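Only one protein chain is missing; all other protein chains are in place.
And now, subunit A:
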């Protein structure tokens, strides 16, 4: 029990630093890819500090509560994950968190927000099956839904789950809100709708969302690591390397692809889920 609380605490304290730093690195690399110098890698922290000090403009007070709901559930998701609890619970908690975000954005009755939140919902609908199939894959590969148990497997899960891993990487782009799937919350100024879901968020309310995204990104990269780790110590090093490569690839894709329409996203994500994820677990079922 003590260990669980300790792990949770470490996540709560450390994740924003890691997440913020990752976000800064993301911006730096993106800038270099675009031939710019880019901001300092600590820029995200400065941004949030400034946001926190700004006046809060809101449309209604419901909004603030729902954004808090989003943050709390994202943190809770990460705590469950890094404390080594059940992976289905983690996914459920994540879904609940995103729903809070969608509702916060819908409650303001604004055209851009409404569009953004509907798109966010579509994104959620498209990646949810693959997320569940990943959990199924972990269970089939290691015999447990428990994350602590998954980490102690003799053979890392990716050996059994190459297809599921590929599928997961595909939805990771959607989940991280990277182009070509940055439908709901793009930060590229040339898109037809920029920052859709957070249009009406400002000041410290917006800062909460930024912080929540830091937590979320750390947790998502944690799942990437979960595919690699086993009970060998060196598997952790490999996991770290894979996470970094994944992170770099996401940035590369973000900067080299154009936004697709929602229907293309839904179709391709579901098709990939069915083909690589589905076939992988079918084969796993046969060879088991």
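As a convention for this text, contacts are C-beta pairs under 8 Å (C-beta built on N, C-alpha and C of every residue); 3 or more make two chains touch, one makes a residue touch a chain; residues count from 1.
The criterion applied here is as follows: contacts and distances are computed from a predicted model.
**Q** I want to check something: the complex is missing a chain, and I'd like its UniProt protein name from "LytTR family DNA-binding domain-containing protein", "Electron transfer flavoprotein subunit beta/FixA family protein", "NADH-quinone oxidoreductase subunit L" or "Branched-chain amino acid ABC transporter permease".
**A** According to UniProt, the chain not displayed is called "NADH-quinone oxidoreductase subunit L".
**Q** Which one, A:108, A:150, A:209 or A:276, makes contact with the chain that was left out?
**A** Looking across A:108, A:150, A:209 or A:276, the contact with the absent chain belongs to A:108.
**Q** Taking the full complex into account, find the residue in A:99, A:166 or A:260 that is in contact with the omitted chain.
**A** From the options A:99, A:166 or A:260, the contact with the absent chain belongs to A:99.
**Q** Among A:11, A:81, A:145 or A:181, which one touches the chain that has been omitted from the display?
**A** Candidates A:11, A:81, A:145 or A:181; residue touching the omitted chain: A:145.
**Q** Of the residues listed, A:33, A:89, A:166 or A:260, which one is in contact with the missing chain?
**A** Checking each option in A:33, A:89, A:166 or A:260, the one touching the absent chain turns out to be A:89.
**Q** Among A:7, A:64 or A:187, which one touches the chain that has been omitted from the display?
**A** Considering all chains, including the one not shown, the answer is A:64.
**Q** Take the complete complex as the reference. Which residues in subunit A touch the chain that isn't displayed?
**A** Those residues of subunit A that touch the unshown chain are 55-62, 64-65, 68-69, 72-73, 76, 80, 85-86, 88-89, 92-93, 95-96, 99, 102-103, 106-114, 117-118, 121-122, 124-126, 128-129, 132-133, 135-136, 139-140, 145, 199-200, 204, 263, 266, 270, 273-274, 278, 281-282, 285, 288.
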